[in-house]
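Excluded from the complex is one protein chain; the other protein chains are retained at their positions.
Let's turn to chain A:
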């Protein structure tokens, strides 16, 4: 019981799960297969690992992403169960297993007393050999070892595992997402690390206490909690923003007790960092990426031409790009086109392929000054392909009738057009009628 309390203290908000794990595996009569499931970063793997280590059970943890083939998976499990260290000069597993039969033979040779096999990312088992998933769920029966248990850890529900119906139901252990209070409790454990971070940034030691940090977390979560419940991401964001939060105190603009002033100061920062959630770069969003990319003048126009070719139907070209295309009579079709719903807009359905000739024609139509058709221009097309702003659809041997697609999105091309002073909406048939 003492050991359980230690674990519960280490993992706040997971009391039920830890107790359940103890109930199912703790004593001699252990459940044979347990299915642990829950969203990302809710502590599934770390709690299972910590529990098994505390209990000093012999266990093997295999991540199915690392062990992507049957042979690697089975040999890894055996290596870990026998605590076999792989010698780097002569990397040999403790026993060779190409298939489940060898694995079971070896397993019974080792005469294990009490063993637990943990399979992380177990959803990958569905894409591996058909016999692995049902066999691991019935490992105790198949191996004949009465004290072996298997824990499967996965992010998706068990009902999606039932592929062929020959799967035995394990005991399920759900790990629900943390509530807001629990997230605060977990993030508060980070306090020491954060105050150390402060000391690194501001040389004179800023005196902050836990309550100050908790206030900060409340402010922080009020912005972030709706967009993200992933603990790892929240922790990272909380850390990098804490330094900025303390900045006015360091500059002696306001005191640590003045939470309103601090909030006014941090709110815009939090908002801008919400925009880069998950992206892990500071202060550069997609539109800025287009600015950072320094393309030559003609290449920009080529890219715009490619975008227009990808998202306009060819039959509209005459109307959009020719000066004297004659008067167009309104038809029923045009009226319908105006009332197009957004789901049928071509900007929503993705780029269509276009030929090289069409690209050049549009390029010359939208460019005001005359430029000779030469090699330098052609090279720019291939460098756009190289930069993956265009993709080539036909193979490289076919010189005639090359087909391309434009892969940049609307915001990107709008930034590019603004840079050269070109109104792209005027030339897109999705928008031109508005």
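One rule holds in what follows: contacts are C-beta pairs under 8 Å (C-beta built on N, C-alpha and C of every residue); 3 or more make two chains touch, one makes a residue touch a chain; residues count from 1.
The working rule: contacts and distances are computed from a predicted model.
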| item | value |
| --- | --- |
| Hidden chain of the complex, named as in its UniProt record, picked from "UDP-N-acetylglucosamine transferase subunit ALG13", "Aladin seven-bladed propeller domain-containing protein", "Origin recognition complex subunit 4" or "RNA polymerase II transcription factor B subunit 3" | "Origin recognition complex subunit 4" |
| Residue among A:17, A:135 or A:380 that touches the chain left out of view | A:135 |
| Among A:15, A:54 or A:155, the residue in touch with the chain that has been omitted | A:155 |
| Residue numbers in chain A that touch the chain omitted from display | 20, 23-24, 27-29, 31-32, 38-40, 42, 99-101, 104, 129, 131, 134-135, 138, 142, 155-160, 166, 168-171, 174, 176-177, 180, 223, 225-230, 271, 274-279, 285-286, 342-343, 347-351, 391, 393, 405, 407, 409, 411 |
